[in-house]
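Missing here is one protein chain; the remaining ones are kept as they sit in the complex.
Coming up: chain A.
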Amino acid sequence: MPLRSDIKRVLVIGSGPIVIGQAAEFDYAGTQACKALKNYGLEVILINSNPATIMTDKAMADKIYIEPLTLEVIRRIILMEKPDSILSTLGGQTGLTLSMQLAKEGFLDAHGVKLLGANLETIEKAEDRQAFKDMMREIGEPCIPSEVVVTVEDAVRFAATIGYPVIVRPAFTLGGTGGGIAANQQELEEIATHGIRLSPISQILVEKGIAGWKEIEFEVMRDAKGNVITVCSMENFDPVGIHTGDSIVVAPCQTLSDKEFQMLRTSALKIISALKVEGGCNCQFALNPENFNYAVIEVNPRVSRSSALASKATGYPIAKVASQIAIGFSLDEIINEVTGTTTACFEPALDYIVVKFPRWPFDKFVYAKRTLGTQMKATGEIMSIGSSFEHAMMKAIRSIELGMETLTVEKLVEASDEDIMKMLADSDDERSFVVYEAIKRGVALDTIFAITKIDKWFLDKLRHLAVMEKDLATLGLTEERIRVAREIGFLDKTIEELSGEKIQEDPKTYASFKMVDTCAGEFAAQTPYFYSTRDKENEAALFIEEHPSGKERILVLGSGPIRIGQGIEFDYCSVHCAWALREKGYEAIFINNNPETVSTDFDTSDRLYFEPLTKEDVRSVVETEKPIGAIVQFGGQTAIKLTRYLEEMGVPVLGTSPANIDAAEDREVFDQLLETCNIRRPQGETVYTTTEAVEVAERLGFPVLLRPSYVLGGQNMIIAYEREDVVEYMDIITAVELENPVLIDKYLMGKEVEVDAISDGESYLIPGIMEHIERAGVHSGDSISVYPPQTLDQRTKDTIIDYTGRLVKALDIVGMVNIQYVIYEDEVYVIEVNPRSSRTVPYISKVTDIPMVNIATKMMLGDKLADLGYAPGLYPEGDYVAVKVPVFSFSKLQDVDTQLGPEMKSTGEVLGVAKTFADALYKGLVASGRSMERSGGVLLTVKDRDKEAIVEIGRQFHEMGFVIYGTVGTALILNENNIPTKVVRRLAESKPNIGDLIESGKLNYVISTSSKGRMPHHDDVRMRRKCVETSIALLTSLDTAQALLDCLKSNRTMAEIELVDIKDIR
C-alpha cells in the first residue's frame, strides 16, 4: 500500500509544554513525523504551545501555530486550515486525548477529517480501563485483578475482596498523576479521593498489588496490512510498582529465557493486532519471577517516552516509521535507513546493552518526597550503551551528572549498617546506590533481593562493580585489573583515584567505538551512531576512513538529561548548531546522552557519540575524531563545564574564549570587569562560612540573595529576609562539600529585563529585549517574559543596549551571551552574564525570525554580522507581542512548595503570540493551563510585606464580583479598605478551616505569598500543596496576580483572539 491518495493536508498535534511525564521525547517524535510527512509532499499544519521545540521551527511544517492546546483552538484551526486528516499518536497523551475528544464529539467527521495512527475505537479500548479489560478478556490475555470505580466507597469495597496492598491508577492522567499504592483502607481512601478528582473522567482503577513481579515492556509496530513486529524489549531494574519513567531500565530484557520472552512478545503482538493500531504501541507486562504467570499492565497506542528510548536503543526510528504507516505505507515498503538495503519490517538485533537512568529534580526540591511509586517524578533521563551491564551502568552514573563516577555515594558510606538495611526498603531515587552500598558491606544478595525484589542478576552485576572498586582500592593496579576495570566502565581517573596509583601506559590508550546498526553486524550499515567500548577495533575510526568527506570536523557538546533549569531549549540550540556547521561545510560531531531529544537522532549530525559528558569520555571521542574545534555554548552548563578540559586537550573552543567564559562566572574577575565597563551590579560578596555570610548579609542590609557560584537554574538560591534565613541556608549548603563559594548579593526588588545577544567579536546584535512580569526575586525561568518590552522607556532601553555592547566587548563575546538586568529606581543593574545560549533563545528566534543559533555558530566560524545581513544593535520590534509563560509540574511532586522564588521550579513553558500584549498574555495563560474564570471565589493570604499591595488586587477581584476569602491578617486589611472579605481559619486551626474551603470547590483562585517557605510542614506550604492537589489556580506572586487580573478584566475570550501562524508574523 503506497501513500494514501486521500491524504494531502495533515494536522499534527504536539504535546505542549514539558511537564514531568511528557518531556522532549515528543519533540523528537513530532519532528520525525513532520519530516516524514513533508518528505512525501504532504502539507503539514502543526499546533504546539511549546516554543522551545524543533518541531515548531519554520522548516518543519507549512503552517505553525504556537497556540494553546485546547479543543476550542484546535477546532478553529481545523475550520481555518481544512486539513483532511489529523495525526493523533505523536503528541503524547495530550495529542491523543485531544484527538479522541474531537473525534468523539463528531467534530472530525463533520469536517471530513480522518484520524490517522489510531482510530477512536482503538484509543478508547486502550485508554478506558474497563474497555481495555474487556478486550483483554476477549483475546485471552491476563490482566491483574482490578476494578474501575468512580467512588471511594466502591474502591474500598473492591479492595476488601482482593486484599491489600492495592494500586490506584486514575484514568487519563499524565504519567500516572494521582496514582499510588495503598497498604490499607485509610491510605486507599486518601489516594482514591485524590485520584478521582484528578481524573478528567473521575474514574480510577483499583488493582491488586503484584509487588515483586518483573516489569517488562515491548515496543511494537503494526501496519494496516496487519504486519506486526517488536522493535525492542525492555526490562526494569526495579520490580513492578515503580513507574517505568522512574525506573532504571535495560534493553533488551536480560533475565528472561527465550520461552518467557516469546510468551510476552506474542502477547504484545496479539494486543496490538486486536487494537488494530496503525503505528507504534507500547505494552507493559508484569511477569512473575517464579513461574510463567504474567499480566498485561498497560498499553499505550501511541509514541511514548519508552518508544523514544527504544528508538535510540536500537537505531530503529519508531516515530518516523509510525508516521509513514499512518499515511498508508506498510512496514515492508519502508526502507531501513540504517542499512539502506533492508526494510523497516524486521526486528532489531542488539549486540550491546542499554541502560536508561532517570534524572530526578530532588537536588533542586530538597524537601520533596523522594519515594517512588506509580506517579512519575523524573524530569528527564539519560541512556548509556555498553558491552556489558556493568559498563553501561558506569556510563549511566556519569551521564546523570550528579558528580558521581561510581555508584558510591559519600553520605551512604558514612551511614550505619542498620540505616543501610532500613533504607533498602525505601523505594526512592537513591535505592540503587543503597543497594550498592549494602553489597559493598557484604550483605548477602539473597537478603537484598528479599527486601527489594530487584532481580539477583542485577544485584550480581552490581557486585562485580563493588568488587572491582574494592580491589582497585586494596589490591592496587595490575595490567589485568586495569584492563578489566576499563572494560566494565571505570574511567582511568577513577581507577587512579581508587588505587592511588598512576596507570603506566605508553602510548596512552583511549576507548574505541562501535556502531549502533540495528542488526548486530549482520549487514553493512551506514549509521554514524557510536558508543565506546574497550575493544581494539575502532569502527568509528574505520567509518571516518571509509567515508572521507574532506571536511573539517567540529565537536558539539550536548546538554545531557533534562532537568529543571536545563531543558529542551538547549537541545534546540545544539541541533541548530549542528545544522549550521553542516551548512558551512563542516562535519558536526555530536556527543550527548539524552535519549529523548532530536540531537541524539543519528541523522542530526554527521556522527553521533552516545556518551557521558565527562572530560575523559569526551577525550576518547576527540582522539578518534581529531576535531579542529569544539562548541560549548549550546549545551547549557553541562557543556560549559567542559571548556577548561577541552583547552587542556588542545581542542580549541570556538567562540568566546575559555578565559572569558571563566571571567563571566568568576565573581571577582567579573566585578572588576563591570567596574572597568562602568556598569553597576547589586552589591555583593563571596563567602565560605555561616559566620561570614551573616556578617556580609548584615552589612549589605536585608533582603539579600544567596547562591552558590557556578549554578544553573538558580539551583539552591534563596532570598533571605532575616538573619535566621541566612543561617538555615548556609547550614544546608555547607552540609555538602563546598568546592565553590557562596555568593551574597543585595537583593533589589526591581523589574527584571533579559537580553540574548549575538556577537562576532566586533559588532553585536540584540534580537530582542525581554521584560519580566514578576519583579526580580522570581527566577527568570519562572517569570512570565514579554517581548517586546511593554513598560520600558527609551532611555532604559538605550542603556540596556549600551551596557550589552560594553559587556560583549569586555568579554570579547563571539557567539552568544545572555544578560540579565534589574531596573531599580530607574537605574539599570546587571544581575548576571551567561556566556552561552539561554532558554529564551528558541522563542526569541521564532518571534523575531532571526535564526540566532545559526548566526552565532557562523560567527564562531569567522563570519561577520554584516556578512550575514544584519545591522548591529537592537533588531527592530515587530507587530506581534510574545509572552512566554512558565509551566510547572507541582502536581507530580509531593511536598514541594509552590511559592516562586529565586530558585527555578518550572519544567516547561508555553508561548502566547498576538497583536496586543493583553491578548498574548491571555493566550499564554490559557496555554499554560489556566482556566480564566471571571467569577467565583478567590482566597487571599499574603505575607506582611504584601499586605499593602493586596488591597488593590482584592479590590479588582471584588469589583469583578468575586467572593473574597482571606486569612485573618489579610482579611483585616482588606475589610479595613472596604473590600468585603470572609475570614478563614488557618490549616492548623480548628475546622472548618482553609483546607475545607479549598476542598469545597468554592475557590477559583488562591493568591498566597509567605516569607517562610520550603519546609513541607509549614502551614502555608501545606495550604499551597492542597491547592495543587485540588487543581485550584494558585498564584504566589502579586505581579502574576495583577497580570491575570488585567486579562480577566479585559473581558476578551480566546474565541475573539486571532490565531497566528508563526511563519506570518515577520
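The definition used in the following text is that a residue touches a chain if its C-beta (ideal position, glycine included) is under 8 Å from a C-beta of that chain, and two chains touch if they have at least 3 such contacts; residues count from 1.
Following the convention adopted for this analysis, contacts and distances are computed from a predicted model.
Engineer: I notice the complex is incomplete. Of the names "Carbamoyl phosphate synthase small chain", "Stage 0 sporulation protein A homolog", "Energy-coupling factor transporter ATPase" or "ATP-binding protein", which is the UniProt protein name for the chain that's not shown?
Structural biologist: For the chain not displayed, UniProt's protein name is "Carbamoyl phosphate synthase small chain".
Engineer: Just name the one of A:Glu121, A:Asp134, A:Glu153 or A:Asp351 that touches the chain not displayed here.
Structural biologist: A:Asp351
Engineer: Return the single residue from A:Asp84, A:Asp455 or A:Asp725 that touches the missing chain.
Structural biologist: A:Asp455
Engineer: Among A:Ser387, A:Ser574 or A:Ser928, choose the residue that contacts the chain missing from this document, as touch is defined above.
Structural biologist: Missing-chain contact among the listed residues: A:Ser387.
Engineer: In the whole complex, not just what's shown, which of A:Arg4, A:Arg75 or A:Lys225 touches the removed chain?
Structural biologist: The one listed residue touching the chain not shown is A:Lys225.
Engineer: One chain isn't shown here. Among A:Leu79, A:Ala520 or A:Val968, which residue touches it?
Structural biologist: Spelled out, the listed residue whose C-beta touches the missing chain is A:Ala520.
Engineer: Write the list of chain A residues that the hidden chain touches.
Structural biologist: 225-230, 252-259, 261-262, 265-266, 269, 289-291, 331-332, 341-343, 345-353, 387-389, 455-457, 460, 463-464, 467-468, 471, 480-481, 484, 487, 514, 519-524, 535-537, 539
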